[in-house]
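Report on the following structure.
Incomplete set of chains, arranged as in the complex.
Chains: A and B, in written order; residue numbering restarts at 1 for each.
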(Lines give C-alpha, C1' and ligand atoms only; values in the text may rest on other atoms or scores of the structure.)
Protein backbone atom coordinates (compact mmCIF):
# COMPACT_ATOMS: atom_id res chain seq x y z
CA UNK A 1 0.00 0.00 0.00
CA UNK A 2 1.63 3.20 -1.17
CA UNK A 3 0.41 6.40 0.42
CA UNK A 4 1.15 9.82 -1.06
CA UNK A 5 0.98 12.77 1.27
CA UNK A 6 1.44 16.35 0.05
CA UNK A 7 1.99 19.19 2.54
CA UNK A 8 0.20 22.53 2.95
CA UNK A 9 -1.09 23.60 -0.48
CA UNK A 10 -0.70 27.38 -0.70
CA UNK A 11 -3.13 29.50 -2.72
CA UNK A 12 -3.89 29.31 -6.39
CA UNK A 13 -0.33 28.51 -7.49
CA UNK A 14 -0.17 25.58 -5.10
CA UNK A 15 -3.54 24.11 -5.86
CA UNK A 16 -3.25 24.55 -9.64
CA UNK A 17 0.05 22.69 -9.59
CA UNK A 18 -1.34 19.91 -7.42
CA UNK A 19 -4.45 19.52 -9.55
CA UNK A 20 -2.39 19.43 -12.73
CA UNK A 21 0.32 17.03 -11.57
CA UNK A 22 -1.41 14.77 -9.05
CA UNK A 23 -2.62 12.16 -11.56
CA UNK A 24 0.85 11.75 -13.04
CA UNK A 25 2.49 11.54 -9.63
CA UNK A 26 0.00 8.89 -8.61
CA UNK A 27 0.69 6.76 -11.64
CA UNK A 28 4.45 7.32 -11.67
CA UNK A 29 4.72 6.20 -8.07
CA UNK A 30 2.00 3.53 -7.97
CA UNK A 31 0.07 5.41 -5.37
CA UNK A 32 -2.88 3.63 -3.75
CA UNK A 33 -4.05 6.37 -1.44
CA UNK A 34 -3.62 10.15 -1.47
CA UNK A 35 -3.80 12.61 1.40
CA UNK A 36 -3.37 16.37 0.92
CA UNK A 37 -3.08 19.12 3.50
CA UNK A 38 -5.34 21.90 2.25
CA UNK A 39 -5.28 24.40 5.13
CA UNK A 40 -3.82 27.20 2.98
CA UNK A 41 -5.41 26.35 -0.35
CA UNK A 42 -7.85 29.30 -0.43
CA UNK A 43 -5.67 32.36 -0.99
CA UNK A 44 -3.34 31.11 1.70
CA UNK A 45 -6.07 31.08 4.35
CA UNK A 46 -8.23 28.01 4.82
CA UNK A 47 -10.16 26.02 2.27
CA UNK A 48 -13.52 26.38 0.53
CA UNK A 49 -15.96 23.64 -0.50
CA UNK A 50 -15.25 24.39 -4.17
CA UNK A 51 -11.52 24.06 -3.75
CA UNK A 52 -11.91 20.88 -1.73
CA UNK A 53 -14.04 19.38 -4.48
CA UNK A 54 -11.42 20.32 -7.08
CA UNK A 55 -8.80 18.53 -5.04
CA UNK A 56 -10.96 15.43 -4.60
CA UNK A 57 -11.67 15.39 -8.33
CA UNK A 58 -7.95 15.58 -9.02
CA UNK A 59 -7.41 12.45 -6.98
CA UNK A 60 -7.28 13.24 -3.29
CA UNK A 61 -8.82 10.66 -0.96
CA UNK A 62 -8.63 12.75 2.19
CA UNK A 63 -7.82 16.40 2.92
CA UNK A 64 -6.26 17.38 6.22
CA UNK A 65 -5.99 20.89 7.65
CA UNK A 66 -4.61 22.65 10.72
CA UNK A 67 -4.75 25.97 12.55
CA UNK A 68 -6.09 27.70 9.42
CA UNK A 69 -9.07 25.36 9.07
CA UNK A 70 -11.66 27.96 10.13
CA UNK A 71 -10.34 30.85 8.02
CA UNK A 72 -13.13 30.56 5.45
CA UNK A 73 -16.58 30.99 6.91
CA UNK A 74 -18.34 28.29 4.90
CA UNK A 75 -16.04 25.56 6.10
CA UNK A 76 -17.69 24.87 9.45
CA UNK A 77 -20.93 23.76 7.80
CA UNK A 78 -19.13 21.93 5.03
CA UNK A 79 -17.09 19.83 7.48
CA UNK A 80 -20.36 18.41 8.79
CA UNK A 81 -21.32 17.20 5.32
CA UNK A 82 -17.95 16.13 3.96
CA UNK A 83 -16.24 13.58 6.21
CA UNK A 84 -13.20 13.43 3.93
CA UNK A 85 -12.04 16.87 5.06
CA UNK A 86 -10.50 16.68 8.52
CA UNK A 87 -9.88 19.31 11.16
CA UNK A 88 -7.54 18.64 14.08
CA UNK A 89 -9.05 15.97 16.31
CA UNK A 90 -8.09 17.61 19.58
CA UNK A 91 -10.84 20.22 19.70
CA UNK A 92 -13.43 19.92 22.46
CA UNK A 93 -16.47 17.83 21.64
CA UNK A 94 -19.27 19.81 20.02
CA UNK A 95 -16.99 21.52 17.51
CA UNK A 96 -18.00 20.95 13.85
CA UNK A 97 -16.22 18.31 11.84
CA UNK A 98 -14.00 15.41 12.75
CA UNK A 99 -10.33 14.59 12.99
CA UNK A 100 -10.59 11.00 11.82
CA UNK A 101 -11.69 9.43 8.55
CA UNK A 102 -11.84 5.67 8.00
CA UNK A 103 -12.25 4.19 4.55
CA UNK A 104 -11.90 1.00 2.58
CA UNK A 105 -9.22 0.61 -0.04
CA UNK A 106 -8.50 -2.37 -2.27
CA UNK A 107 -5.62 -3.12 0.09
CA UNK A 108 -7.63 -2.84 3.29
CA UNK A 109 -9.06 -0.30 5.66
CA UNK A 110 -7.12 2.83 6.50
CA UNK A 111 -7.67 5.37 9.26
CA UNK A 112 -6.46 8.91 8.62
CA UNK A 113 -6.02 11.31 11.54
CA UNK A 114 -5.32 15.02 11.76
CA UNK A 115 -4.15 16.48 15.09
CA UNK A 116 -2.66 19.79 16.16
CA UNK A 117 0.27 20.55 18.45
CA UNK A 118 0.08 22.88 21.42
CA UNK A 119 3.46 24.58 21.53
CA UNK A 120 3.42 28.04 19.92
CA UNK A 121 0.12 27.38 18.15
CA UNK A 122 -2.66 29.94 18.03
CA UNK A 123 -5.40 27.85 19.58
CA UNK A 124 -5.27 26.16 22.98
CA UNK A 125 -6.43 22.63 22.22
CA UNK A 126 -6.67 19.43 24.22
CA UNK A 127 -3.72 17.07 24.69
CA UNK A 128 -3.02 15.45 21.31
CA UNK A 129 -0.79 12.77 22.85
CA UNK A 130 -3.54 11.43 25.10
CA UNK A 131 -6.24 11.73 22.46
CA UNK A 132 -4.18 9.96 19.80
CA UNK A 133 -3.28 7.15 22.19
CA UNK A 134 -6.92 6.59 23.01
CA UNK A 135 -8.12 6.90 19.43
CA UNK A 136 -5.48 4.60 17.99
CA UNK A 137 -6.43 2.01 20.54
CA UNK A 138 -10.06 2.22 19.38
CA UNK A 139 -8.91 1.87 15.78
CA UNK A 140 -6.95 -1.26 16.65
CA UNK A 141 -10.01 -2.67 18.38
CA UNK A 142 -11.75 -2.41 15.01
CA UNK A 143 -8.98 -4.48 13.43
CA UNK A 144 -7.67 -1.58 11.37
CA UNK A 145 -3.92 -1.81 10.81
CA UNK A 146 -3.09 1.05 8.46
CA UNK A 147 -3.13 4.40 10.24
CA UNK A 148 -1.81 7.75 9.06
CA UNK A 149 -1.46 10.93 11.15
CA UNK A 150 -0.88 14.44 9.81
CA UNK A 151 0.39 16.16 12.96
CA UNK A 152 0.15 19.89 12.41
CA UNK A 153 2.56 21.55 14.84
CA UNK A 154 5.22 24.22 15.09
CA UNK A 155 8.08 22.69 17.00
CA UNK A 156 10.30 19.84 15.97
CA UNK A 157 10.24 18.47 19.52
CA UNK A 158 6.48 18.05 19.62
CA UNK A 159 6.39 16.48 16.16
CA UNK A 160 9.20 14.03 16.85
CA UNK A 161 7.76 13.19 20.26
CA UNK A 162 4.46 12.26 18.61
CA UNK A 163 6.33 9.96 16.25
CA UNK A 164 7.96 8.05 19.09
CA UNK A 165 4.74 8.13 21.12
CA UNK A 166 2.87 6.29 18.37
CA UNK A 167 5.82 4.26 17.13
CA UNK A 168 4.67 0.73 16.36
CA UNK A 169 1.01 1.71 16.71
CA UNK A 170 0.49 3.63 13.48
CA UNK A 171 1.90 3.41 9.97
CA UNK A 172 3.13 7.00 9.67
CA UNK A 173 3.33 10.30 11.50
CA UNK A 174 4.09 13.17 9.14
CA UNK A 175 4.28 16.75 10.35
CA UNK A 176 2.98 19.90 8.67
CA UNK A 177 2.67 23.65 9.44
CA UNK A 178 6.21 25.03 9.00
CA UNK A 179 5.95 24.80 5.19
CA UNK A 180 9.58 23.68 4.98
CA UNK A 181 10.42 20.07 4.35
CA UNK A 182 12.77 18.47 6.83
CA UNK A 183 15.47 16.02 5.81
CA UNK A 184 14.91 13.49 8.58
CA UNK A 185 12.61 10.89 7.06
CA UNK A 186 13.08 7.52 8.75
CA UNK A 187 11.40 4.40 10.01
CA UNK A 188 11.34 4.61 13.81
CA UNK A 189 12.50 1.56 15.82
CA UNK A 190 9.05 -0.07 16.00
CA UNK A 191 8.00 0.44 12.42
CA UNK A 192 6.33 3.83 12.16
CA UNK A 193 7.42 6.10 9.30
CA UNK A 194 8.25 9.61 10.41
CA UNK A 195 9.03 12.94 8.76
CA UNK A 196 9.11 16.02 10.98
CA UNK A 197 7.64 18.26 8.30
CA UNK A 198 6.41 17.45 4.82
CA UNK A 199 6.92 20.97 3.50
CA UNK A 200 4.44 22.86 1.35
CA UNK A 201 3.12 22.89 -2.21
CA UNK A 202 3.61 26.54 -3.10
CA UNK A 203 5.71 29.15 -4.85
CA UNK A 204 9.46 28.55 -4.63
CA UNK A 205 10.47 32.20 -4.42
CA UNK A 206 8.48 33.02 -1.33
CA UNK A 207 8.43 32.90 2.44
CA UNK A 208 6.11 30.01 3.30
CA UNK A 209 4.29 30.70 0.03
CA UNK A 210 3.86 34.41 0.68
CA UNK A 211 5.37 37.38 -1.10
CA UNK A 212 8.98 37.90 -0.02
CA UNK A 213 9.00 41.69 0.26
CA UNK A 214 5.88 41.82 2.47
CA UNK A 215 7.24 39.41 5.03
CA UNK A 216 10.72 40.95 5.09
CA UNK A 217 9.12 44.37 5.56
CA UNK A 218 7.16 43.10 8.54
CA UNK A 219 10.27 41.74 10.23
CA UNK A 220 12.12 44.99 9.62
CA UNK A 221 9.39 47.39 10.69
CA UNK A 222 7.29 45.35 13.19
CA UNK A 223 4.30 46.83 11.33
CA UNK A 224 1.29 44.75 10.28
CA UNK A 225 1.27 44.01 6.56
CA UNK A 226 -0.77 42.13 3.99
CA UNK A 227 0.88 38.89 2.93
CA UNK A 228 -0.21 38.13 -0.63
CA UNK A 229 0.49 34.68 -2.00
CA UNK A 230 3.68 34.76 -4.07
CA UNK A 231 3.91 34.06 -7.80
CA UNK A 232 6.25 32.00 -9.94
CA UNK A 233 7.35 28.37 -10.17
CA UNK A 234 5.91 25.99 -7.60
CA UNK A 235 7.63 23.35 -5.53
CA UNK A 236 5.62 20.29 -4.54
CA UNK A 237 6.61 18.71 -1.22
CA UNK A 238 5.44 15.68 0.65
CA UNK A 239 6.22 12.05 1.29
CA UNK A 240 5.52 8.61 -0.11
CA UNK A 241 5.10 5.86 2.45
CA UNK A 242 4.98 2.19 1.63
CA UNK A 243 2.95 0.32 4.23
CA UNK A 244 2.59 -3.42 4.77
CA UNK A 245 -1.21 -3.88 4.80
CA UNK A 246 -0.95 -6.97 6.99
CA UNK A 247 0.95 -5.43 9.87
CA UNK A 248 0.30 -1.76 9.22
CA UNK A 249 4.02 -1.13 9.61
CA UNK A 250 5.87 1.12 7.22
CA UNK A 251 8.34 -0.45 4.87
CA UNK A 252 9.79 2.77 3.46
CA UNK A 253 9.34 6.50 3.57
CA UNK A 254 10.67 8.73 0.81
CA UNK A 255 10.48 12.50 0.68
CA UNK A 256 8.70 13.91 -2.33
CA UNK A 257 10.25 17.20 -3.41
CA UNK A 258 9.93 18.52 -6.94
CA UNK A 259 10.43 22.00 -8.31
CA UNK A 260 8.25 22.53 -11.36
CA UNK A 261 10.00 24.38 -14.14
CA UNK A 262 8.31 27.51 -15.51
CA UNK A 263 7.57 25.49 -18.62
CA UNK A 264 5.71 22.92 -16.53
CA UNK A 265 3.40 25.45 -14.89
CA UNK B 1 36.68 28.85 -0.32
CA UNK B 2 34.84 25.91 1.21
CA UNK B 3 33.09 26.53 4.52
CA UNK B 4 31.91 23.69 6.73
CA UNK B 5 29.18 24.48 9.21
CA UNK B 6 27.91 21.93 11.74
CA UNK B 7 24.69 22.56 13.67
CA UNK B 8 23.97 22.43 17.41
CA UNK B 9 26.37 19.93 19.00
CA UNK B 10 24.45 18.13 21.75
CA UNK B 11 26.19 16.89 24.88
CA UNK B 12 29.00 14.42 25.17
CA UNK B 13 27.83 12.14 22.33
CA UNK B 14 27.67 15.08 19.94
CA UNK B 15 30.97 16.66 20.84
CA UNK B 16 32.88 13.36 20.96
CA UNK B 17 31.67 12.54 17.48
CA UNK B 18 32.52 15.99 16.15
CA UNK B 19 35.99 15.93 17.72
CA UNK B 20 36.68 12.47 16.35
CA UNK B 21 35.41 13.03 12.81
CA UNK B 22 36.04 16.69 12.11
CA UNK B 23 39.60 16.29 10.77
CA UNK B 24 38.49 13.62 8.30
CA UNK B 25 35.48 15.61 7.18
CA UNK B 26 37.70 18.63 6.61
CA UNK B 27 40.14 16.72 4.47
CA UNK B 28 37.51 14.67 2.61
CA UNK B 29 35.68 17.83 1.60
CA UNK B 30 38.62 20.23 1.13
CA UNK B 31 37.32 22.49 3.86
CA UNK B 32 39.05 25.86 4.28
CA UNK B 33 37.07 27.19 7.21
CA UNK B 34 34.99 25.51 9.91
CA UNK B 35 32.17 26.93 12.01
CA UNK B 36 30.41 24.91 14.71
CA UNK B 37 27.32 25.74 16.73
CA UNK B 38 28.17 24.78 20.30
CA UNK B 39 25.18 26.05 22.28
CA UNK B 40 24.24 22.59 23.57
CA UNK B 41 27.69 21.04 23.84
CA UNK B 42 27.87 21.02 27.65
CA UNK B 43 25.36 18.37 28.75
CA UNK B 44 22.85 19.86 26.35
CA UNK B 45 22.96 23.26 28.03
CA UNK B 46 25.51 25.84 26.94
CA UNK B 47 29.23 25.51 26.51
CA UNK B 48 32.24 25.60 28.84
CA UNK B 49 35.73 27.02 28.15
CA UNK B 50 37.17 23.49 28.27
CA UNK B 51 34.71 22.15 25.72
CA UNK B 52 35.24 25.16 23.46
CA UNK B 53 38.98 24.57 23.56
CA UNK B 54 38.48 20.91 22.67
CA UNK B 55 36.43 21.96 19.67
CA UNK B 56 39.00 24.53 18.55
CA UNK B 57 41.76 21.94 18.91
CA UNK B 58 39.74 19.54 16.77
CA UNK B 59 39.64 22.09 13.97
CA UNK B 60 36.93 24.66 14.58
CA UNK B 61 37.72 28.21 13.52
CA UNK B 62 34.66 29.81 15.09
CA UNK B 63 31.96 28.59 17.48
CA UNK B 64 28.49 30.08 17.34
CA UNK B 65 25.77 29.72 19.96
CA UNK B 66 22.18 30.83 20.55
CA UNK B 67 19.57 31.06 23.28
CA UNK B 68 21.49 28.56 25.45
CA UNK B 69 24.70 30.61 25.42
CA UNK B 70 24.43 31.70 29.08
CA UNK B 71 23.50 28.29 30.51
CA UNK B 72 26.98 27.70 31.96
CA UNK B 73 28.04 30.35 34.42
CA UNK B 74 31.68 30.64 33.37
CA UNK B 75 30.82 31.52 29.81
CA UNK B 76 30.11 35.22 30.30
CA UNK B 77 33.70 35.89 31.39
CA UNK B 78 35.14 33.56 28.81
CA UNK B 79 33.37 35.30 25.94
CA UNK B 80 35.28 38.45 26.83
CA UNK B 81 38.60 36.64 26.41
CA UNK B 82 37.83 34.36 23.50
CA UNK B 83 36.58 36.30 20.46
CA UNK B 84 36.15 33.10 18.45
CA UNK B 85 33.08 32.12 20.47
CA UNK B 86 30.09 34.19 19.42
CA UNK B 87 26.83 34.97 21.15
CA UNK B 88 23.89 36.41 19.23
CA UNK B 89 24.75 39.92 18.07
CA UNK B 90 21.35 41.42 18.81
CA UNK B 91 21.77 41.82 22.57
CA UNK B 92 21.84 45.35 23.96
CA UNK B 93 25.25 46.96 24.16
CA UNK B 94 27.07 46.27 27.39
CA UNK B 95 26.35 42.54 27.32
CA UNK B 96 29.51 40.34 27.46
CA UNK B 97 30.90 38.91 24.25
CA UNK B 98 30.31 39.69 20.61
CA UNK B 99 28.22 38.45 17.72
CA UNK B 100 30.83 39.01 15.01
CA UNK B 101 34.30 37.56 14.41
CA UNK B 102 36.51 38.63 11.52
CA UNK B 103 39.59 36.68 10.57
CA UNK B 104 42.09 36.18 7.80
CA UNK B 105 42.19 32.98 5.83
CA UNK B 106 44.52 32.01 3.00
CA UNK B 107 41.62 32.79 0.67
CA UNK B 108 40.81 36.19 2.16
CA UNK B 109 39.05 37.75 5.07
CA UNK B 110 35.81 36.30 6.38
CA UNK B 111 33.25 37.76 8.76
CA UNK B 112 31.20 35.31 10.80
CA UNK B 113 27.98 36.49 12.47
CA UNK B 114 25.64 34.91 14.97
CA UNK B 115 22.16 36.42 15.46
CA UNK B 116 18.99 35.28 17.17
CA UNK B 117 15.39 35.40 16.01
CA UNK B 118 12.57 36.95 18.01
CA UNK B 119 9.56 34.77 17.28
CA UNK B 120 8.91 32.19 20.02
CA UNK B 121 12.39 32.61 21.50
CA UNK B 122 12.98 32.87 25.23
CA UNK B 123 14.76 36.20 25.27
CA UNK B 124 13.41 39.47 23.90
CA UNK B 125 16.30 40.77 21.80
CA UNK B 126 16.74 43.70 19.45
CA UNK B 127 15.72 43.57 15.78
CA UNK B 128 18.12 41.18 14.02
CA UNK B 129 17.06 42.37 10.57
CA UNK B 130 18.06 45.97 11.23
CA UNK B 131 21.23 45.05 13.08
CA UNK B 132 22.42 42.65 10.39
CA UNK B 133 21.71 45.18 7.65
CA UNK B 134 23.78 47.78 9.45
CA UNK B 135 26.58 45.41 10.38
CA UNK B 136 26.89 43.89 6.93
CA UNK B 137 27.15 47.36 5.49
CA UNK B 138 30.05 48.10 7.86
CA UNK B 139 31.70 44.84 6.83
CA UNK B 140 31.42 45.78 3.18
CA UNK B 141 32.97 49.16 3.96
CA UNK B 142 36.01 47.24 5.17
CA UNK B 143 36.22 45.47 1.83
CA UNK B 144 35.28 42.10 3.28
CA UNK B 145 33.38 39.95 0.81
CA UNK B 146 32.93 36.61 2.52
CA UNK B 147 30.26 36.74 5.22
CA UNK B 148 28.56 33.89 7.05
CA UNK B 149 25.54 34.14 9.38
CA UNK B 150 24.31 31.47 11.78
CA UNK B 151 20.75 32.69 12.40
CA UNK B 152 19.47 30.94 15.48
CA UNK B 153 15.68 31.07 15.34
CA UNK B 154 12.56 28.97 15.83
CA UNK B 155 10.32 29.71 12.90
CA UNK B 156 10.93 28.92 9.27
CA UNK B 157 9.44 32.29 8.28
CA UNK B 158 11.96 34.32 10.25
CA UNK B 159 14.88 32.22 9.01
CA UNK B 160 13.86 32.36 5.37
CA UNK B 161 13.07 36.07 5.62
CA UNK B 162 16.61 36.70 6.89
CA UNK B 163 18.00 34.84 3.90
CA UNK B 164 16.12 37.02 1.43
CA UNK B 165 16.85 40.14 3.50
CA UNK B 166 20.60 39.56 3.15
CA UNK B 167 20.47 37.96 -0.28
CA UNK B 168 23.36 39.27 -2.37
CA UNK B 169 24.97 40.91 0.66
CA UNK B 170 26.36 37.85 2.43
CA UNK B 171 27.73 34.50 1.35
CA UNK B 172 25.44 32.31 3.43
CA UNK B 173 22.60 32.38 5.94
CA UNK B 174 22.21 29.06 7.72
CA UNK B 175 19.63 28.54 10.44
CA UNK B 176 19.97 26.64 13.71
CA UNK B 177 17.90 25.93 16.86
CA UNK B 178 15.28 23.39 15.79
CA UNK B 179 17.88 20.57 15.71
CA UNK B 180 16.26 19.11 12.61
CA UNK B 181 17.86 19.59 9.22
CA UNK B 182 15.62 21.05 6.55
CA UNK B 183 15.73 19.89 2.95
CA UNK B 184 15.58 23.31 1.33
CA UNK B 185 19.21 24.21 0.65
CA UNK B 186 19.48 26.61 -2.25
CA UNK B 187 21.25 29.62 -3.68
CA UNK B 188 18.86 32.56 -3.43
CA UNK B 189 18.36 34.77 -6.52
CA UNK B 190 21.19 37.18 -5.69
CA UNK B 191 23.81 34.67 -4.69
CA UNK B 192 23.40 33.95 -0.99
CA UNK B 193 23.41 30.32 0.08
CA UNK B 194 20.51 29.43 2.37
CA UNK B 195 19.45 26.49 4.50
CA UNK B 196 16.56 27.01 6.91
CA UNK B 197 18.06 24.73 9.56
CA UNK B 198 21.35 22.89 9.62
CA UNK B 199 20.14 20.26 12.07
CA UNK B 200 22.13 19.02 15.06
CA UNK B 201 25.10 16.82 15.85
CA UNK B 202 23.63 14.48 18.41
CA UNK B 203 22.11 11.08 19.17
CA UNK B 204 19.91 9.71 16.41
CA UNK B 205 17.40 7.98 18.67
CA UNK B 206 16.36 11.05 20.57
CA UNK B 207 14.14 14.10 20.56
CA UNK B 208 16.46 17.01 19.71
CA UNK B 209 19.29 15.04 21.33
CA UNK B 210 17.38 14.34 24.53
CA UNK B 211 16.11 11.04 25.91
CA UNK B 212 12.91 9.98 24.14
CA UNK B 213 10.93 8.74 27.13
CA UNK B 214 11.48 11.92 29.16
CA UNK B 215 10.21 14.21 26.46
CA UNK B 216 7.25 12.02 25.55
CA UNK B 217 6.33 11.85 29.24
CA UNK B 218 6.34 15.62 29.46
CA UNK B 219 4.00 16.00 26.50
CA UNK B 220 1.65 13.37 27.94
CA UNK B 221 1.57 14.61 31.52
CA UNK B 222 2.33 18.34 31.23
CA UNK B 223 4.66 17.75 34.20
CA UNK B 224 8.18 19.18 34.38
CA UNK B 225 10.82 16.52 33.76
CA UNK B 226 14.59 16.21 33.48
CA UNK B 227 15.74 15.82 29.91
CA UNK B 228 18.96 13.81 29.94
CA UNK B 229 21.02 13.72 26.76
CA UNK B 230 20.24 10.52 24.86
CA UNK B 231 22.72 7.76 24.11
CA UNK B 232 23.55 5.72 21.03
CA UNK B 233 24.71 6.41 17.48
CA UNK B 234 25.20 10.03 16.52
CA UNK B 235 24.12 11.86 13.39
CA UNK B 236 26.23 14.80 12.22
CA UNK B 237 24.33 17.53 10.41
CA UNK B 238 25.35 20.75 8.76
CA UNK B 239 26.21 22.27 5.42
CA UNK B 240 29.15 22.82 3.11
CA UNK B 241 29.16 26.10 1.23
CA UNK B 242 31.49 26.90 -1.61
CA UNK B 243 32.07 30.65 -1.81
CA UNK B 244 33.74 32.67 -4.53
CA UNK B 245 36.32 34.69 -2.56
CA UNK B 246 36.32 37.51 -5.14
CA UNK B 247 32.61 38.27 -5.06
CA UNK B 248 31.66 36.68 -1.77
CA UNK B 249 28.79 34.95 -3.55
CA UNK B 250 28.01 31.30 -2.92
CA UNK B 251 28.66 28.87 -5.72
CA UNK B 252 27.07 25.83 -4.08
CA UNK B 253 25.51 24.71 -0.84
CA UNK B 254 25.29 21.03 0.07
CA UNK B 255 23.69 19.57 3.16
CA UNK B 256 25.99 17.50 5.33
CA UNK B 257 24.09 14.65 6.97
CA UNK B 258 25.82 11.52 8.17
CA UNK B 259 24.69 8.85 10.60
CA UNK B 260 27.69 7.29 12.30
CA UNK B 261 27.40 3.55 12.64
CA UNK B 262 27.78 2.08 16.13
CA UNK B 263 31.14 0.74 14.95
CA UNK B 264 32.26 4.26 14.10
CA UNK B 265 31.48 5.73 17.52
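We adopt the following convention: a contact is a pair of C-beta atoms (placed from the backbone, for glycine too) under 8 Å apart; a residue touches a chain by one contact, two chains touch by 3 or more.
Everything quoted here is computed from the prediction, not taken from an experiment.
*Asks:* If 2 of the identical subunits are displayed, how many subunits does the entire complex have according to this structure file?
*Replies:* All together, the file's complex is an assembly of 4 copies.
One rule holds in what follows: only the chains that are shown with their structure count from here on.
*Asks:* Approximately how many whole Å separate the CA-defined centres of subunit A and subunit B?
*Replies:* A distance of 30 Å separates the two centres.
*Asks:* Considering only the defined contacts, which subunit B positions touch subunit A in the complex?
*Replies:* 120, 127, 129-130, 133, 154-158, 160-162, 164-165, 178-184, 189, 196-197, 199, 205, 207-208, 212, 215-216, 219-220, 222, 255, 257
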